[in-house]
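A single protein chain has been omitted from the complex, and every remaining protein chain is retained in its original position.
Coming up: chain A.
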Amino acid sequence: MPACATERLRVRVAAIDWAMLETAIAMGVEVVAAAELRLYRQMVVEPAMPPGVSDLGLRGSLNYEALLRAAPDLILSAPWYVKYQSNLSRIAPVHSFRIDQRGRSPYEPAMEAARELGRLTGSGERAENLIIEVAAEISAQRERLARRRGDAFCIINIGDPRHFRVFGADSMQGHVLDSLGLRNAWAGQTRYSAQAPVDLVSLANVGDADIIIVRPIPSDALRVLPESPLWNALPAVAQGRVHVIDPVNPFGGLPTARRLARLLGNALA
């Protein structure tokens, strides 16, 4: 739809992809429906879901009837969901945003996505505001963490007692570490870093880096890890340099960067 029309109308938006969902909410765009809200509240947490957003069910098995009832003007999607394109476009125009891509930092694409969303919904100014806010939060936390500049960190999710997922340079987590002036202990490694589960032993590779565990932690890992001699011998564990932070969207957009920067600042400063 033409830009002049969207300036006047409130554009009702439905989001399939969480990165765009959080971006839209943070920009104050009117979100009428989104996928997997139950899990969103546990795993993404912020920005908080406004009331009245319909749940569209699983991202892998969207409920089109619920989407029809919500009557969106625009649907925010991602390349993962290309297979739903033909059905989604029967309901409303679909816009697909590519943020995560192997081997490339997602921050630039996330800014571009926010601007694009601003253009599509006539809230270009709020997109610029969001970009400025996020950058401001990151630089404030960077100040706060000045003492730790250049220290090495490793951000992980614990999958089970023997495997974890690590966030490499091509993740939002890796980018935030960089822009906080911290060093991603995983970034310089040749090891495949696109968030595949890896053997816990590989944590020995990160040397003296602090370990940052992103919740949730599976209960069996909580039980087994403290008994593991190898875990306990990791320098970070032995010297009490393991930090646990609240859940952060693993495939996030700008709001994820802001949340992570703040959580890291609180945990490390």
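Assorted remarks:
By our rule, a residue touches a chain if its C-beta (ideal position, glycine included) is under 8 Å from a C-beta of that chain, and two chains touch if they have at least 3 such contacts; residues count from 1.
The definition used in the following text is that contacts and distances are computed from a predicted model.
Chain not shown in the complex: UniProt lists it as "Fe(3+)-hydroxamate ABC transporter permease FhuB", one of "Fe(3+)-hydroxamate ABC transporter permease FhuB", "ATPase", "ATP synthase gamma chain" or "Putative aldouronate transport system substrate-binding protein".
Of the options A:85, A:105, A:139 or A:179, the residue whose C-beta touches the omitted chain is A:85.
Checked against the hidden chain, the listed residues A:95, A:144, A:165 or A:262 yield one contact partner: A:165. Panel shows chain A; residues 36, 39, 42-43, 54-66, 68-69, 79-80, 82-87, 90, 100, 157-163, 165, 189-192, 194-202, 204-207, 218-220, 222-224, 227-231, 233, 250-251 of it touch the chain omitted from the view.
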